[in-house]
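Okay, so here's the structure we're looking at.
Left out: one protein chain. Kept in place: all the others.
Presenting chain A:
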Amino acid sequence: MKQVTLSVRDLKKRIGKREIIKGIDFELNEGEVFGFLGPNGAGKTTTIRMLVGLIKPTSGSIHICGYDVRQDFTKAMKQMGCIVENPELYPFLSGWDNLLHFARMLPDVDETRMDEVVELVGLQARIHDKVKTYSLGMRQRLGIAQAMLNSPKLLILDEPTNGLDPAGIREMRQFIRKLAEEEGMSVLVSSHLLGEIQQLCDRVAIIKGGEIIKTDTVESLLSTQERIFWRVEPIQKGAEILSSFTEITLDQKYIITAYDELKTPEWNAALNQAGVRVHEMNRKLPGLEELFLQVTGGGAGIE
């Protein structure tokens, strides 16, 4: 039985009369990378800020490793490391002094641990330079180093690849996977970049308008949306037959139906019986992107 590192129950936030977060529930297990996916303005950042104690929820509860974030704030925070949006550090201090600053705010973090995290993110060469001379990628690394100081069980990263170049994004992805697989850390990642989440996460929650629309593993989310592309002749007759079994969409010379392990052979047999020639049956997984647009209705409109 894997340990639950983060559990969120019926989390709500109201600002004035507007309910921004309308009741969010989810759980994170040890060693799991969990993606928080949604269009801009969906409530990702507000939710994350509630998780780390920056914003007080109107109602609902958040437990980190069993500690309530509101009642046992310090105990909960000891188990957690985070970067909220860009890693904003003190530009007038050196990287090392920044780490020292945050190490002093944690119990039992000594110089050995500081050296360890510096090595972990590969910043040894520049750690004593002022942060204002760092590139964005280096700041991101220092941000991660800072979040890792207390060897957290739960790492919360808000848009971790924001502003990184493709090489940096890949590096970050490998780094996060390593933390989850080798150190058994739970990682919560928010992003509006689907490709990133698809490659990085074990499970995904899709959030829109302050609600979680779907939570599932990446594979099963995708598989429920699996499609078969039929190329048949004559297409008219084929469409008639298939539509008697299931919903169809016509896309130029293809008929698209849902994929169903058991039913598909029957449909195929029916087609054959009616003398419709089946040239091609193509099973396709939609990208997360299509899925996302489907689930969220594709509207980019701000509510």
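Criterion: contacts are C-beta pairs under 8 Å (C-beta built on N, C-alpha and C of every residue); 3 or more make two chains touch, one makes a residue touch a chain; residues count from 1.
The rule is short, and it goes like this: contacts and distances are computed from a predicted model.
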{"item": "Chain excluded from display, named as in UniProt, from \"2-oxoglutarate oxidoreductase subunit KorA\", \"Hydrogenase maturation protein, carbamoyl dehydratase HypE\", \"ABC transporter permease\" or \"Nitric oxide reductase E protein, putative\"", "value": "\"ABC transporter permease\""}
{"item": "Residue of A:Ser7, A:Asn29, A:Ser61 or A:Asn86 in touch with the missing chain, whole complex considered", "value": "A:Asn86"}
{"item": "Footprint left on chain A by the chain that the document does not show", "value": "49, 52-56, 73-78, 80, 82, 84-93, 97, 100-102, 104-107, 146, 150"}
